[in-house]
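The complex is shown incomplete by one protein chain, all other protein chains being positioned as in the whole.
Chain lettering (A, B and C) follows the sequence in which the chains are written, and residue indices restart at 1 in each chain.
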Amino acid sequence: MIIGVTIVAFGVNFLAGDPTLVILGGEPRGMTREDIDDFRHEMGFDRPVIVQYLDWLGSAVQGDFGTSYRYRESNTAVIRDRLPNTLKLAGVSLILSLIIAIPLGVLAAIKKGTFWDRFSLVIALIGQSVPSFWLGLMLIMIVAVKFGLVPVSGTGGIEYMILPVITLTSFSIARNMRMVRSSMLEVLGEDYIRTAKSKGLKNSVVLRRHALRNALIPVVTLIGLDMGALLGGTIITETIFAWPGMGWLTLQAIQGKDLPLVQACVTLMATIFVLINLIVDFAYSVLDPRVRLS
Amino acid sequence: MNKRKKKHKKHDWLRDLRENKAALVSVIVLGIIVFFAVFAPLLTTQDPNYTNLRVRLLPPVPFEGSNPEHLLGTDSVGRDVASRLIYGARISLMVGFIAVVISGLIGVALGLITGYFGGWVDDVIMRLADIQLAFPFILLMLAVLAVVGPGLWNVILVLGVTGWVAYSRIVRGCVMSLREKEFVEAARAIGASNQRIIIKHLIPNIIGPVVVIASFSVSRTIIAEASLSFLGLGVDVETATWGKMLSEGRLYISDAWWLTTLPGICLALTVLCINVFGDWLRDVVDPKSVER
Amino acid sequence: MEHNEKLLEVRNLKKYFPIKKGLFKKTTGYVYAVDDISFDLHKGRTLGLVGESGCGKSTTGRAILQLQPPTAGEVLYEGENLAVLSQKQMRPNRRKMQIIFQDPYASLNPRLTVEEIVSEPIIVHKLLPKDQIEDRVAELLGLVGLDSELMNRYPHEFSGGQRQRVSIARALALNPDLIVCDEPISALDVSIQAQVLNLLIRLQKELDLTYLFIAHDLSMVHYVSDDMAVMYLGTIVEKGTSEQLYKDPMHPYTRALLSAEPKANPRLEKERHRIILKGELPSPINPPSGCRFRTRCPQAMDICKEIRPELQSIGDERMVACHLFNGSKEN
Partner (left out) sequence: MSKLLEIKNLEVHFNTRDATIYAVNNVNLHVNECETLGIVGESGSGKSVTMMSILGLVPTPPGEIKKGTAFFKGTDLLSLSPRQLRKFQGNRIGMIFQDPMTSFNPVLSIGRQMIEALEWHKHVGRAEAYERAAHMLDLVGIPNASQRIREFPHQFSGGMRQRAMIAMALICEPELLIADEPTTALDVTIQAQIVELVLELQEKLKMSVVWITHDLAVVARLAERVSVMYGGKVIEQADVLDLYEHPNHPYTQGLLASLPSENRGTELKAIQGLPPILKEEPKGCTFAKRCSYAKPECFLTVPEMQDLGNNHFSCCRLGVK
């Protein structure tokens, strides 16, 4: 899996053909063939692709992702400055999303067909339909500019996080809520819920002990998916709110054709995602004895 | 003999639609949007790219300082917002539909192959799907577009090619369970070829879920296209798109609210209607077979 | 005995399913679903194949039709070995043999009309010109007791019994000689079972069909079959005519199976002594050594652990695989 990720990340180099020309921006005037070849040699692009890949991979394993063209310092250092900001943003959003989505989803399932169910459906549909960048802009316009309640952008205290977190989580709250609801509804229709009721247990016990735990198992998988969406979402959110994190950095690297930095960012984000999915798989096996024991 | 030909009554979709008010409204709104997009040149009086610096930043009509020639106001270089919105609908819908058709075809084909035949092909393709899923979607597209350069068809192709995973996973799952069904075994027992089994027995049974995923994909693709345009990596500079209007309007967020509000409303409304319609479709098709 | 012609001979049939595990799909073991069985099917007769779930009876049926190609052994249809044919070479042979499945809901494609379902075999084998197909479908539906007006309907509009009739009509469309009936009535309501059973028996007489009748219910199989074979964990433990096996079961498993089956006769039920087997069916992944049945057999001996008893004749078309009857051949 990780190997596949690194190949794709490395492959970014070659998507448009000759990376040398991409970096130099076509065939620049004032450079002779020889100049270009020299540059190519300097960058090591004249070696066989597989050698380049292995070389890059070898350094990457040791934490060396090369040097950024733009920042003129090591990519590792550039990223080290930005990564904590992104993790803070994504982590808070993930937790917030779960705290809000799980109770609402359960409520909607238990009160199926009532006002609460329909209310949550409307919220979910809107949450999934409003593009996050527009939501971000609207929040800035109304909450920050018009009423001046929170800062427009930048980092600092907790007040700087409020708008970015709302922007980042709106989609995942909506999706998780619907997922929890449908998972819960499915579990409530299972035979073992009937068995539990036939034992004369209190409704709250049936819900908590027999329904909720089973319903949340598939939701754990969601956390993995969510993390991917949240990391991707940081690109837009960080750009809008000028939040100095990985997302913004990546966008700038892409726009500046800073290929080594792009590679480093892509690899890092994908690796985080893969790691989170490994953790999710592990959590799955803890929660579900069928997986644990097979 | 004639009695035999009496056609069986098909599922009454229209009745179902009439019973679900939200879905009905969204279908009507979508119809209007499509109408505007298709007949854009006939419905607009102004060229969406005509700049007129004398009328820059006019607000929409009911507000002070507006000009009835520009119903929804003008932007920072005096272009007519209404016309740009209508032409923007064209881009959004076109990108949405074409990209979804491309990814749908790729995804369904791969899903059928992996699900029906299994084996090492299945392993390889599913591993590819895993790898693609391991990448934050938008990051991947950004990286690709940065290199191949912006442009309408590049955007469509990138969105189309990257969207196959959702289809192939669902189709593969459906096919794997269908393959074990006894009616497929019965078809093999009467000597039907693989080709016949796939066309006659498998495809009709996966159409439902595929249409549902497609409807959600359209909305997701429209958002993705707008996001790309917003980040400056989408459709080329000349064309009016909702995403780019938002990105341009962003600079005037404190002076000209309509430049960010109106394209956003169009975008959100379109996506909302498609999602409501997709939700309804999923309930009608089979609530259990598809998950978002 | 007018029918003595062998239609189908099954010789040392084996079907193992590999169990694959891990990243590289390494085969870590096998499910020994069918493990070396042999029997004959005589033209115009019914052979009942009885056993509990997981004994390999359905796999046997599918292996004969090459729906699940056998791991080893021969399936001779009128002398031709089907087991060596490729799927493509097998196709023309499919006209001669058909199958009816247990689950009337899963065995019909929900997206096709009854006409499309029943006509499919005719179209695939190009048996009739287009304009005659509809009449043929009507004829087939009539044969199984369905109104031909129903042919434009979809399966979900039918009850379980009617669906099973559609399945039968589809199987008959090719005029086969052999039909494998894989638990054709066990998913149906009690009052419908008899209807379908009567239909199958009537069709056999009218069309001179040969049946392989697979079921878990001994009295049912006794009722419809001329001959019977009892399976346990992938092997045949006893074989003979239905009459013999039902009236005088010899293998301890057959005896237990017959005894475990309740009869709708309370007077008999309250009095008779029942053999209750201990324990449950062992896993076919790791079957017991020697005799497969020894772990649950009330009469197990030391030899049963070591030597797998062969199916051997004890006279008069009767065969038993049990060490208890080892000496009886000579007597």
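We adopt the following convention: a contact is a pair of C-beta atoms (placed from the backbone, for glycine too) under 8 Å apart; a residue touches a chain by one contact, two chains touch by 3 or more.
Given the structure is predicted, the values throughout are model-derived calculations rather than measurements.
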item	value
In the full complex, displayed partners of the excluded chain	A, C
Residue, one of A:Asp37, A:Asp117, A:Glu186 or A:Asp288, that touches the chain absent here	A:Asp288
Selected from C:Phe17, C:Tyr30, C:Tyr105 or C:Tyr223 as touching the chain missing from the view	C:Tyr223
Selected residue (touches chain absent from view) among C:Thr27, C:Asn175, C:Asn265 or C:Ser313	C:Asn265
Residue of C:Gly161, C:Pro249 or C:Pro287 in touch with the missing chain, whole complex considered	C:Gly161
Touching residues (missing chain, whole complex) on chain A	190-192, 194-203, 205, 209-210, 213-214, 217, 287-290, 293
Positions on chain C contacted by the hidden chain, ascending	52-53, 159, 161-162, 189-195, 197-198, 201, 216-220, 222-224, 242-243, 256-257, 259-267, 269-270, 274, 276-277, 280-281
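Heads up, the rule we're going with is that only the chains that are shown with their structure count from here on.
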item	value
Central chain (distance from its CA mean to the mean of all protein CA atoms)	B
Per Cα centroids, the chain farthest from chain B	C
Which of A-B and B-C has more C-beta contact pairs	A-B
Euclidean distance of C-alpha centroids - chain B vs chain C, Å	50
Intercentroid distance (Cα basis), chain B paired with chain A, Å	22
Touch list for chain B against partner chain A, complex	127-128, 130-131, 133-140, 142-144, 146-149, 219, 223, 226-227, 230-233, 246, 249-250, 253-254, 257, 260-261, 263-264, 267-268, 271-272, 275-276, 279, 291-292
Of chain B, residues touching chain C in the complex	3-8, 123, 181-183, 185-193, 196, 200-201, 204-205
Residues of chain A defined as touching chain B within the complex	1, 4-5, 8, 12, 15-16, 22, 125-126, 128-131, 133-134, 137-138, 140-141, 145, 175, 178-179, 182, 228-229, 231-233, 235-236, 239-240, 250-251, 254-255, 257, 262, 265-266, 269-270, 273-274, 277
